[in-house]
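Heads up: the structure comes next, in C-alpha cells.
Only one protein chain is missing; all other protein chains are in place.
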Amino acid sequence: MLPGFLARAVALLLGRQGRSLHLKAAGGATAVLVVVMLIGSWAVVVAEHGAPRANLRTYPQALWWSIETATTVGYGDFYPVTLGGRIIGAVVMVVGITTYGMVTAALATWFVGREQRRRHHLALHAAELGEETVHALHERFDRLERMVAGSGERN
Amino acid sequence: MLPGFLARAVALLLGRQGRSLHLKAAGGATAVLVVVMLIGSWAVVVAEHGAPRANLRTYPQALWWSIETATTVGYGDFYPVTLGGRIIGAVVMVVGITTYGMVTAALATWFVGREQRRRHHLALHAAELGEETVHALHERFDRLERMVAGSGERN
Amino acid sequence: MLPGFLARAVALLLGRQGRSLHLKAAGGATAVLVVVMLIGSWAVVVAEHGAPRANLRTYPQALWWSIETATTVGYGDFYPVTLGGRIIGAVVMVVGITTYGMVTAALATWFVGREQRRRHHLALHAAELGEETVHALHERFDRLERMVAGSGERN
Partner (left out) sequence: MLPGFLARAVALLLGRQGRSLHLKAAGGATAVLVVVMLIGSWAVVVAEHGAPRANLRTYPQALWWSIETATTVGYGDFYPVTLGGRIIGAVVMVVGITTYGMVTAALATWFVGREQRRRHHLALHAAELGEETVHALHERFDRLERMVAGSGERN
C-alpha cells in the first residue's frame, strides 16, 4: 500500500512535464525527503538494535525522531548512538536542509517571477507602441511616394 | 478578546489588496504561524495530560516550547511524548520552517526588486530616447514632403 | 570601550550611503544581532539569578548560550527557566533567524544581480545597435533630400 501511495505522490509531484524547474526541484526534493524519512526511520531502528545505550527502539519513535531531525529541531529525546545510525541520521539532516533550501529558493523564484511579470507587461506595452511607430513610418512613406509620383505627373 | 486581536492582526497582514504576492504570503504565513503556536500550545497540554513522562504541563511552558520548536532551536527542556502531542509538534515545526522560508524568499524578492528598479529606470530612459528618435524621423518626413511639394510647384 | 567598538562596527556596516538596500539590511541586521546577543547574554544572567533550577549563571556561559540560540543549534546544555529569561531567549531566536534570512536573501540578490549584469551588457549592446540604425536612417533622409533638391533644380 505504501509503495502505491509513494508512486502516486512522486507522480503527482514530478509528473507535470510543463512545470518549471524550480517547482519540479522543490516537489522532487520533498518527495525524496518523505521517502528518506520513511526508510531512514525503519533503517535506524535496525542499525541501533542491540546497542547498549540505544534509545531509538520502535518505528513510531524513529518516525518522530526523523521529523525533528529533518526540521533541525533536535530536542535530544532521541538520537542514534551507533555508526550506522549516525550515518542514517546525517543523511536525514542533509536531505532535510537541502529540501528546505530548495523550497525557499522555489518560493523566491515564484515571488520574483510574479513581480517581473508586472514589469514584463510594461515591456510588452512598449513593444506594441514600437509596432504603432513602425506602422506610422510606413504610412509616411506611402504618402511621400504619392506626392513624388504626383509631382512627376504634374510636369 | 483573543479572536478580536487575531482578526485585527490577520486583517492588518492580509487586508491590503494592492500589496504584492510575496508580502501577502510572508504576512499571511506569519499570521498562520502565530495562530498555530497559540492553539498548538493549548492543544499539546491537553494531548500530553496524564501521560507518564509528560513534561509539557502548563500553557506558559507550552508557549515557550512552541517558540523554541517553531524557530527549530529545540533545547530539549520540553518535548511531547504522546502521539497526539508529537503530531501537534510536527505541525508547529513544519509551519515554522515554511513561514521562515517565505519570509526569506519575500526579503530576497524585495531586495531583487529594488535592484531591478534601478535598471528599470535605465530601460525607461532608453524608451524615452526611442520616442525622441521617432519624433525626429517624423520631422524629417515633414521637411522632405515640403521639399517635394516645393520642387513640384516650382516646375 | 565596547560602545566605541560597536559604534565603529555599526558605522562600518551602515555608513556607506551609496550601498544597496540588501547590503545595508544584511549588515544592519548582523550589527543588531551582535548587540542583542551581547546585551541579551548579560540580561539573561540577571533574569535567571536566584531561580531554583537556573543553569545560566555566568556571562561567558550566557554568551555561549546566545551563540547556540541565535544559530538555532540549541544543544540544551543551557536554557532559560524564568519568564524574563525566556522572553530574552525568544528575542535572541527571532533576531537570529531574521538576520540569517536577511543574509541569505542578500546573497541571493548579489548572485542574481551578477547574473543579470551579464544579460544587461547584451541589452546595452542591443541599444547601441539601435542608435546605429537611427543614424543610418538619418543619412538616408539626407541623401533623399539632396536627390529631391537636385531633381527640382534640374528642371
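Going by the order they are written in, the chains are A, B and C; count residues from 1 in each one.
Criterion: a contact is a pair of C-beta atoms (placed from the backbone, for glycine too) under 8 Å apart; a residue touches a chain by one contact, two chains touch by 3 or more.
This is a predicted model, so every value here is computed, not measured.
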Contact set of the excluded chain (shown chains only): A, B, C
Full-complex contact with the absent chain, from A:L38, A:A51 or A:I97: A:I97
Selected residue (touches chain absent from view) among B:G27, B:G40, B:G76 or B:G89: B:G76
Which residue of A:L38, A:A51 or A:L144 touches the chain not shown here: A:L144
Touching residues (missing chain, whole complex) on chain C: 60, 64, 67-68, 71-77, 100, 103-105, 107-108, 110-112, 114-116, 119, 123, 126, 130, 133, 136-137, 140, 143-144, 147-148, 150-151, 154-155
Residues of chain A in contact with the chain not shown: 20-22, 25, 69, 72-76, 79, 81, 83, 86, 89-90, 93-94, 96-98, 101-102, 104-106, 108-109, 112-113, 116, 120, 123, 127, 130, 134, 137-138, 141, 144-145, 148-149, 151-152, 155
Contact set of chain B toward the excluded chain (per top definition): 72, 74-76, 104-105, 108, 112, 148, 155
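As a working rule, only the chains that are shown with their structure count from here on.
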A-C or B-C - pair sharing over half of the A-B contact pairs: B-C
Cα-superposition angle relating the copies chain C and chain B, to nearest 5°: 90
Euclidean distance of C-alpha centroids - chain B vs chain C, Å: 17
Euclidean distance of C-alpha centroids - chain A vs chain C, Å: 24
Chain C, residues touching no fewer than two other chains: 72, 74-76, 104-105, 108, 112, 148, 155
